[in-house]
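Structure below; questions to follow.
What follows is part of the complex, with its chains left where they were.
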Amino acid sequence: MRASSPPRTRIARHTEAAVYVRDYDLVQDLIGKLSFTEMIVLQLTGRMPTALQTRILDAVLVTLMEHGFTPSSIVARLIYDSTPEAMQSAVAAGLLGVGGTFIGTMEGAACLIDDILQAGEGAEARARKIATEHAQRRNPVPGFGHPFHKPDDPRSPKLLALARESGAPGRHIEALELLSREVDAAFGRHLTINVTGAVAALLGEIDIPQKIMRGLAVVSRAAGLVGHIHEEQELPTARHVWGLVQREVPYEENPR
Amino acid sequence: MRASSPPRTRIARHTEAAVYVRDYDLVQDLIGKLSFTEMIVLQLTGRMPTALQTRILDAVLVTLMEHGFTPSSIVARLIYDSTPEAMQSAVAAGLLGVGGTFIGTMEGAACLIDDILQAGEGAEARARKIATEHAQRRNPVPGFGHPFHKPDDPRSPKLLALARESGAPGRHIEALELLSREVDAAFGRHLTINVTGAVAALLGEIDIPQKIMRGLAVVSRAAGLVGHIHEEQELPTARHVWGLVQREVPYEENPR
């Protein structure tokens, strides 16, 4: 039973004169000393970030922030127009789209990487089996392929190179690259490592557990959505989008 | 009519081989070169951040991230327990609490500061009038007072000092401090500049418009909530909270 241990928290406490986060004095030890990214690592892990963690997490958060007009950003703009008095609703609505369809592939890729790593000396065989099974069932491999960026997603080689140059241990990256070779062989053509695959490997390199990875994508996208909301304040598009949909999705009678 | 200009966006576009954000090539110019905080400034303003913007925004985002068990973090944990397959829902639900009650004071403080700044040479008179009117109506002054931190919210002097040491122009800070003196005089006792007041002044110093300030609080809190969700994965509290509320809020019969 999950709730059997007595409830407790290690995140924050305060006194009349101080706020403590993860045992650190917010005013004395954190404000002005940590970047936002460093604070995210501390908040999430309970430990001060290493230089590698900060460098990789910055790269990941920068990469995931923005993709132009996506379902999330369209949603945020429409909701902002409907309720400008509650901007947080627009961000929240947009974030609700950071779900299985788009971010599930990052988590799926992280699972495959963990799976290969746990196979130890059998890693290559494990990677081959994963690739072969997906190819036979014609299933997409999480973290591979891209509908638009061809032959390669430009973000992935950049992220992998950055992690290596920054001194990442490299085990998760190697597992991903091993899987990549087997995927190309099993499918008989080159499938790019896409950005979600690369991000899964990078977050693995800095010890972010698979089960919380989605949360970091959510934080990065939140910042992206705030940018869209601010643009909506200056260059509104929501009413135009609404009219567009009304015009372009015709009505047809119900079958009786 | 807001939608009269043709709709357009300046945020992002992509080609087969590249993604551009605010005209910059994401892979060549941004990943590995900008911190998350710097990318937030670029995304929001369309311009590369100054060192001052980055330093102040980092301080603000670090400050606002975490306050322990607040309505937002309690909500995020309860929703995560109800739908662990959709972690983004837990973040979104928690963010819906970053509304008028808690963050409205930051926006209110920013309005007062803008109001004083626009008064030009009449700034002191304007500040006195604001303070007096609030005191006479016994209205709380946005950005002043704290239910718990006394005599002073420890975060505020830290933030103001950091901004000054970092070379902020100081106009918004001075307006806030001018208002502070008038508030103390009008109320006949010391009311602390609280964290929302200090943040309003700091964001003003780096040219963040009042109307988008709430969005930055939302981003910071999103990161805080992800920390709470991760702790809920390891040290669950949601079922305990549920039981606690059921026990502690008794039923009483309906008046007929």
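To keep things simple, chains are lettered A and B as they appear, and every chain counts its residues starting from 1.
FYI, a residue touches a chain if its C-beta (ideal position, glycine included) is under 8 Å from a C-beta of that chain, and two chains touch if they have at least 3 such contacts.
All of these numbers come straight from a predicted model, not from anything done at the bench.
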item	value
Identical protein chains in the complete assembly, only 2 of which are shown	4
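The criterion applied here is as follows: only the chains that are shown with their structure count from here on.
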item	value
Residue ranges of subunit B touching subunit A (in the complex, touch as defined)	2-3, 5, 7-14, 16-19, 21, 26-27, 30-32, 34-37, 39-40, 43-44, 55, 57-59, 61-63, 65-69, 85-89, 91-93, 95-100, 103, 148-150, 154-155, 158-159, 162, 209, 211-212, 214-216, 218-220, 222-224, 226-231, 233, 235-241
